[in-house]
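For this view, one protein chain was removed and the others were kept in their places.
By written order: A, B and C. Residues from 1 in each chain.
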Amino acid sequence: MSFVPHDQADRQHMLETIGIQDEEELFATIPQNLRLTQRLKIPGPLDEENIRRIPQGQFSHVCFAGGGIYRHHIPAMVDALANRQEFYTSYTPYQPEISQGVLQSIFEFQSMMAALTGMYVSNASLYDGATALAEAALMAIRAKQIKRVLVTRATNPRFRSVLKTYLDNTGVKLQEIPFDMASGQVERFSLERLNGEDAALFVQNPNFFGILEPMDCIAKFARQSAFWGIVVSEAVSLGLLKRPGDYGPDCVVGEAQSFGNPPNAGGPLLGFMCTTKEHLRRMPGRVVGLTKDSRGRQAFCLTLATREQHIRREKATSNICTNEGLCAIRAALYLAAMGPRGLRAVATQCVAGAHQILQLIQQVGRQPVFKGPFFHEFVVQLDADKRKALEDDGIIPGVPIEYYYPEIKNGLLVAVTEMNTREDWKCLLENL
Amino acid sequence: MSFVPHDQADRQHMLETIGIQDEEELFATIPQNLRLTQRLKIPGPLDEENIRRIPQGQFSHVCFAGGGIYRHHIPAMVDALANRQEFYTSYTPYQPEISQGVLQSIFEFQSMMAALTGMYVSNASLYDGATALAEAALMAIRAKQIKRVLVTRATNPRFRSVLKTYLDNTGVKLQEIPFDMASGQVERFSLERLNGEDAALFVQNPNFFGILEPMDCIAKFARQSAFWGIVVSEAVSLGLLKRPGDYGPDCVVGEAQSFGNPPNAGGPLLGFMCTTKEHLRRMPGRVVGLTKDSRGRQAFCLTLATREQHIRREKATSNICTNEGLCAIRAALYLAAMGPRGLRAVATQCVAGAHQILQLIQQVGRQPVFKGPFFHEFVVQLDADKRKALEDDGIIPGVPIEYYYPEIKNGLLVAVTEMNTREDWKCLLENL
Amino acid sequence: MPARESIDHSLEILEPLLITHSRPGRNKHILPDPFKPCVPDELLPFMNPEEVRLPDVAEVETVRHFTRLARMNFGVDQGMYPLGSCTMKYNPKICENIAERIRNIHSSDKHPMHMVLRALAALQRYLEEICGMDACCLWPAAGAHGELTGMLVVKKAFQTRGEDRSVVLIPDTAHGTNPASCAIAGFTTRNIPSGPRGFLEAATVKAHLDKDVAALMITNPNTLGIFEQEIHEIAELLHANGSYLYMDGANLNAILGISRPGDMGVDCLHVNLHKTFGTPHGGGGPGGGPVLVQSELERFLPIPRIVHVPRELFTLSYSFPDSIGMVQSTLGNVSVLLKAIVYIIRLGPKGLLEASRTAVLNANYLKARLKDHFDLPYATPTLHEFVLTDKRQKEQGISTMDMAKALMDFGFHPPTVYFPLVVSGAMMIEPTETEPLSELDRFADAMLTIAEEAAQYPQALHDKPELTPVTRVDEVYAARSLCLTWDMLESKDDGAVSK
Partner (left out) sequence: MPARESIDHSLEILEPLLITHSRPGRNKHILPDPFKPCVPDELLPFMNPEEVRLPDVAEVETVRHFTRLARMNFGVDQGMYPLGSCTMKYNPKICENIAERIRNIHSSDKHPMHMVLRALAALQRYLEEICGMDACCLWPAAGAHGELTGMLVVKKAFQTRGEDRSVVLIPDTAHGTNPASCAIAGFTTRNIPSGPRGFLEAATVKAHLDKDVAALMITNPNTLGIFEQEIHEIAELLHANGSYLYMDGANLNAILGISRPGDMGVDCLHVNLHKTFGTPHGGGGPGGGPVLVQSELERFLPIPRIVHVPRELFTLSYSFPDSIGMVQSTLGNVSVLLKAIVYIIRLGPKGLLEASRTAVLNANYLKARLKDHFDLPYATPTLHEFVLTDKRQKEQGISTMDMAKALMDFGFHPPTVYFPLVVSGAMMIEPTETEPLSELDRFADAMLTIAEEAAQYPQALHDKPELTPVTRVDEVYAARSLCLTWDMLESKDDGAVSK
């Protein structure tokens, strides 16, 4: 089995045209000692039906897991269109004359992301929220002579891990700003103490615990740092909260999986970066711009390529090439399908649901770990055995976070979205 | 909720253009006494997620049910293409300039069906195998002055029921030719006795019991009738058996659901009719023909419309209008994906599997009801309680046929296809 | 640069027939093969000794072939498709999703079928409520199949009564399937004029009534888009005569939640799910043509029927001795039925009402924009569709056909043309409720442009369309040369078109 379309006669004709007898001759340049002599030890070929029979896991229907990846309603339209062959079987739109579909869709993605974040511009996507944060830090390094990158410890720990990996060889120090154990918000004294002109500051809001950070206050401090960015890990929050751009950051980066991309066992995700006019030419990743064709008609193409690796090589703003194009198109489709009221309604459902459920949880005697205002996630304590028992019953009560935050013993991050039904929370409460 | 795209301003503007104040005025021609005053008592509106949550039945994975509807492998390609919006959101291709996709696909369907059946021509589809048989009988009535329609009793009983319904008001008598209780084939004496110049004869092969009819012999008799047709209920048999057209019938009709259309809880199905040059203009249903455009390029369009209801009205060859276009396109996709070896291999798997499983069943002491040669179905006896117990365990051992054939007490029609795994038949045998 | 043409087949053949790609050995699709592939000896005499005659083509070629074909086709998802009486509305994607769920269920698989039957029983109830009728049969596979089913029910009712009535009255505006279905059901049809105001007058019906009249078959709103204002009176006349009123419900999209056939005195009707209830038309089906009747006729409905012992399973029953019998092998086009259910509950009562109200608003808006530029044969107000003619453009030699073809270059599907037959050169325009105002305006602007061109440069219009995959297709040549399969092409081939 292969997807090779040739019959024997085709191969024969081709060999004759090439002017050789035997296909082996085509590989003459590969030294004999580098040739594989036995067959690869992999299974297959398998027919489609046997592939379809490979066992599949049944996902838990009662699920309060979030922590950076969220289950949200995806309008049927999104799949119907993102699955168009013209979209998914095309390459990066290097040739604009036959790529207007992808180009315009991404231009619209950029437009909507910029509008939602309140920033000047958005790129065409980055791998995920974590690498987006890392890229933002690298951008800060390019922009300013910084010695330190500060990040709040209540920023998604996975984002911070990746950030650390990326910064390891830059000579720039990574420091974390602790959170206040009572409110779950950033510890203001530490923020004040660590902040400085030699630093770039990154703050996730809502933070990993779902807590809303005191952004006005943070913004005031942040102005003293060389560069500051706001990290968004739950893009749906953009439908309800003040636009991060309104706090005046240098960039807004994060994860937009929530926009039309299913959890997919972890990925693909959708990193994004929005920034200011000032930093535009330092921004990593593809950007689509509006232009015209030779007949004067509106058209789109990739632009600002001089920032990119294929032109600037080691001096590029990033090494990124293939990004998450189709996920960005899905996000564009999603945002178009939801519209202004839809996105706000979803965000409102999330907030309302989380608060209503926490209230019920409090009634059965469990208190949230943090007292700060929150979006659609909150932390409670639940011992591991109890949690595992629930999981075995197909109820995912949340994401355990003790591994990342040992100080929060048995910490469980509970996320509520519009996908949680009444039955879900009854089920959760009865079993808690 | 509705899929109406207007906002309030749009409606206002439209009313002004129409020159009325109130939308109510648009309905002035509907007498007041015919107006509905209360709201319809139906549920909804429901959002997409709540619709997705409507419980769905889990189908039985171990399934030997056939009897006219078969589970076959459908290449992934078939869905990927049949679900193209250009195909499924279009109407019957009345306007060829913007319908070449549907037209050429159906032309190719016709070509492949004619080649497979060995007939001169195929139409673009009929509702299902049952109505196809009924339409064939009506065609016979139009073609010849017949008084009787003969059909073998081993023809799919559902087809015969529909045939009866259609013939009820034609003045033509319907007679059934019994089968031989030993072989399961047509009873030759009855065939000889009933057959005649005033009759049209229809024979299903393989018959409803999966038995292969003695077609050479039948064909000899059939030549004495005014008209005769072969009914195909399992289109996959065309991949292995002699082409029905080679026996010289006036038409070959039946069901082609097996060609790329899933069982779908019963439908849509795919009726087809293939016939001779002689009967071409009597054939019911749409036909696509090859032609050219004003620049001389190859093009396709619906043709022979003068047979049809929209031109001939009560004198049309049929009342059919909307047929099963997309199912025919699926069949074209399926046949293209399978190719000549693929279709034969599937048919071979079916035959081989049925014989191998019957052998094993015989080893555990159950005998088939009929001794005749068979394709991929056979009849055994299994009492109803046993069958229900199996069904409750998610094993469908076959289709019970006693309702249609009371003389076969506890008759169970077992169908085997390439979709039945080794595990399936172990499971069946162990539980039998 | 003639060289280009030689390699770019587009000048001769846009997309070659699949068979032209066929070479032995190219198809490499592998199949599930749970069994040792041997055919028992006793079957050998039944087998075809020859290779199966199908194209032998690689997967990638097949995929590209049909992808390119799809791209040569126009569907509702590309733009307005105002095919009168066909109700080409937007097909919600969620309906497609849900229908996919039943794909692997065999109709003999009792447990999942219980769920399916429960859903179908709900659809019956919804349709009964929407139409104001007492009972429903979902099995007819399309509108014409529903007509036949309904007329067989009527026939059977008379047979049961011992009456032998053979005539069905049909207004001249009726769709061709109406008389054709009556013919199969064993009736003869009598064409009656729909009158100068575009609707059937009770007086006309009265004049045609006699004891041989089994039924009147009426479409309401009719194919002129006009509500049959005397329908209730007509129903009373028919009933007094012992006849039935059959309604062709193809145009139900005008009156959802507004007026119900049952309240009009209709005894039997069919609806078209692939029109009114948003199921896709699939390039010519599968559709759905459920039939609804009043209680008097219920016992004649086709078998099987869904029965439900409360708190028990939903099952099928065949024990209806007065039934006309079966009309389809199984349960009709089940997945289409499922899409219709999803459509109905997605919209709910308010949504259905809004759909009809907007369908009527859209049609009237378009009519308002066009009526000064084209001949409008009837002054009577219309609902969801309206008919124009080419009378004015004919003066410049421009026909309905020319205008229909010209519309394609603007990115529209043309309206239904030359129907209904009572109107010469008819253009029957049904925008449906899902067309946005901007698209209606674009369409009106295109029509006005065409009208202007007809007046000023009529000649050019005969060459339309120009921007479509193929230009005007020669339908006469198709009927004359009659090439219906690729084998016929090969046998008659002059080498010009096949390769």
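Operating definition for what follows: a residue touches a chain if its C-beta (ideal position, glycine included) is under 8 Å from a C-beta of that chain, and two chains touch if they have at least 3 such contacts.
Just so we're clear, the structure is a prediction, and the values are computed from it rather than from any experiment.
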| item | value |
| --- | --- |
| Touch partners, limited to displayed chains, of the chain removed from view | A, B, C |
| Of A:344, A:366 or A:386, the residue in touch with the unshown chain | A:344 |
| Per the touch definition above, residue among A:116, A:256, A:382 or A:408 touching the missing chain | A:116 |
| Residues of subunit C in contact with the chain not shown | 1, 3-4, 6-8, 21, 26, 58-61, 63-64, 67-68, 71, 77-79, 90, 92-93, 409-411, 434-436, 438, 442, 445-446, 449, 452-453, 457, 460 |
| For subunit B, residues in touch with the removed chain | 1-10, 45, 47-50, 75-77, 79-80, 85 |
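Going forward, only the chains that are shown with their structure count from here on.
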| item | value |
| --- | --- |
| Gap in Å, rounded to a whole number, between the CA centres of subunit C and subunit A | 45 |
| Cα-centroid distance, subunit B relative to subunit C, in whole angstrom | 19 |
| Sequence positions of subunit A contacting 2 or more other chains | 47-49, 75-76, 80, 85 |
| Set of subunit C residues in contact with two or more other chains | 26, 31-33, 56-57, 59, 67, 92, 94, 96-97 |
